[in-house]
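Only one protein chain is missing; all other protein chains are in place.
Chain nomenclature is as follows: A and B, assigned in order of appearance, with residue numbering initiated at 1 for each chain independently.
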Amino acid sequence: MHLLANLPTASLNQYLLVAGLLFAIGLTGVVLRRNIIIVFMCLELMLSAANLTLIAFSRFHLDGKGLPDVHGQMLVFFVITVAAAEVAVGLAIIVALYRSRQTIHTDELTTLKG
Amino acid sequence: MPSPIFWLFALIMLFGAAAVVLLPNPVASAMSMVASFVGLAGLFVGLNAYFAGIIQILVYTGAIMVLFVFIIMLLDLNSDKKRTPKMAPMFAGLGIVIAFTIQLVGVISATPNEKLTELDLPAAAEKFEKGSQIAKNLSANSLPDVHLIGQSLFTQYNLPLQILGALLLVATVGVVVLSKKQVQ
Partner (left out) sequence: MNPAWYLLLLPLLVAAVNYLLFSKQHSIASLISTASAVVTFGLAFSLLASNAQPEPYRWISVGSWHLEIGITLDKLSTGMMIVVTGVGMLVHIFSLAYMKDDEAKARFFTGLSLFMFSMTGIVLANNFIMTFIFWELVGLSSYLLIGHWYQKDSAADASKKAFLTNRIGDFGFMIGILLLWNITDTFTFGEMKLPAGLETGVLVAALLCIFCGAVGKSAQLPLHVWLPDAMEGPTPVSALIHAATMVAAGVYMLFRVQVSLGADCFANDAGMVISWIGGITSLVAALMATQQDDIKRILAYSTLSQLGYMVMTVGLTAGDAGMFHLFTHAWFKALLFLGSGAVIYACHHEQDIWKMGGLLKKMPITGLTFFLGYAALIAVPYVTSGFWSKEEILSAAYHHNQALFWIAVLVAFLTTFYMTRLFVVAFLGKTKSENADHAHEVGPLMFVPLVVLAVMALFSATKLGAFDLAKTLSAIRPEAHGHPSIVLIASIATLVLGLLAGFGLYAGKTKDPLSFALFRERFYIDRLYDNFIVKYLQDAFAAIVHFFDELFINGLLVGGISRGAQGIGLLIRRMQSGNLQTYAAFLGLGVLLVIYLVVF
C-alpha cells in the first residue's frame, strides 16, 4: 500500500475532463443513432456526466467543517431519482408509440414535420 | 484517489459509453451501458461519495438498465437493419460534438487546477455534537457520508424531498395509464 499511497492523485481538471468526454459521447449518441431506445440510453449517459461533475466539485470544495460539501451530493441524489422516474415514463411512451406505429426508427417518426 | 486507479475506472466508463453509441445490437448497447455505470460508481467511491456510488449501482444499473433491457426484450428488437445512413446529418452531428469537445478542452485549460486535499476527519469531529453518531464516526477516522446526507436531506431539503415523493407517485400512475392496451 505504500507504493499506492505515494502516487499522485487526480486533479479536479482531470475529473472535469472525463465528465466532459462522457457528456460528448452521450451527445454523439443522441444525435447520430436512429434507434430511439439507444437515444434514450445516451441521454442517461449525459445525465451521469453531470452527476460526476457535481460529485467532483463537492469533494474538491470543502465546506466550513472541513468535510466535502454535502449540497453537491444532495443534488446528485435528486438527479438520480428524477432520472429514474423519467426513464420509466419515457419507456412507457416508447412502448405506446411502438404499439401504434410499429417502428422505433426516428426517421419514420416525423408526423410533426412542418 | 491515486491516479492510475482513477484512469482505470475512467477508461472503463468511457469505453463502455463509446460501445453504447457504436454497437448496433441494442442488448449489447445496454450491457456496455451497465459496464460504464460500474466504472462511474467506482469513480464516485474514489471521491469519498460512498452513498452516491452505491445508489448509482442500485438505482441506475439495477433498476434503470434492467428496465431498458425489459423494454428491448418486450419490443423484440433486432439489430438495426442496414440502412444507408445519410451523410450530411451525420457529419453535422459529428461536427457539433467535435466543436463541443474543443470548447470543453478550452474551458478546462483556462480554469485553475485544484489538487485534492486530504480530509482531516478527527478535526471535523469537534464541529459536531459530542456523542452523535457523526462525531463518533469522524473520530474513528471514517467519513459517515450517509449520515451527513441524511441530516441535510431531512432538514434543509425536506420540501424537495416531499415533492420528489409526489413526483414518483405521479410517474407511477402515468406509466400505468400509458401502458394500458387500447380497447379495440
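Here is the rule we go by: a residue touches a chain if its C-beta (ideal position, glycine included) is under 8 Å from a C-beta of that chain, and two chains touch if they have at least 3 such contacts.
The model shown is predicted, which means the values in this text are computed figures rather than measured ones.
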Name every displayed chain that the left-out chain is in contact with. A, B
Tell me which of A:V39, A:L52 or A:A83 is the one touching the absent chain. A:V39
Consider the whole complex, including the chain that is not shown, and state which of B:L11, B:L58, B:L74 or B:V107 touches that chain. B:V107
Chain B, residues in touch with the chain not shown (by the definition above): 89, 92-93, 96-97, 99-100, 103, 106-107, 110
Residues belonging to chain A that touch the chain removed from view: 27, 30-32, 34, 36, 39, 106-107, 109-114
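Note that only the chains that are shown with their structure count from here on.
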Centroid distance [mean C-alpha coordinates] between chain B and chain A, Å: 6
Could you please specify the touching residues of chain A with respect to chain B in the complex? 4-5, 7-18, 20-29, 31-35, 37-38, 40-42, 44-45, 48, 51-52, 55-56, 58-60, 62, 64-68, 70-71, 73-74, 76-78, 80-89, 91-96, 98-99, 104-105, 107
Chain B - residues contacting chain A, complex: 1-7, 10, 13-14, 17-18, 20-21, 26, 29-30, 33, 36-37, 40, 43-44, 47-49, 51-52, 55-56, 59-60, 63-64, 67-68, 71-72, 74-75, 77, 80, 83, 85, 90, 93-94, 96-97, 100-101, 104-105, 108-109, 111, 113-117, 119-121, 123-124, 127-128, 143, 145, 148-149, 152-153, 156-157, 160, 164, 167-168, 171-172, 174-175, 178-179, 181-182
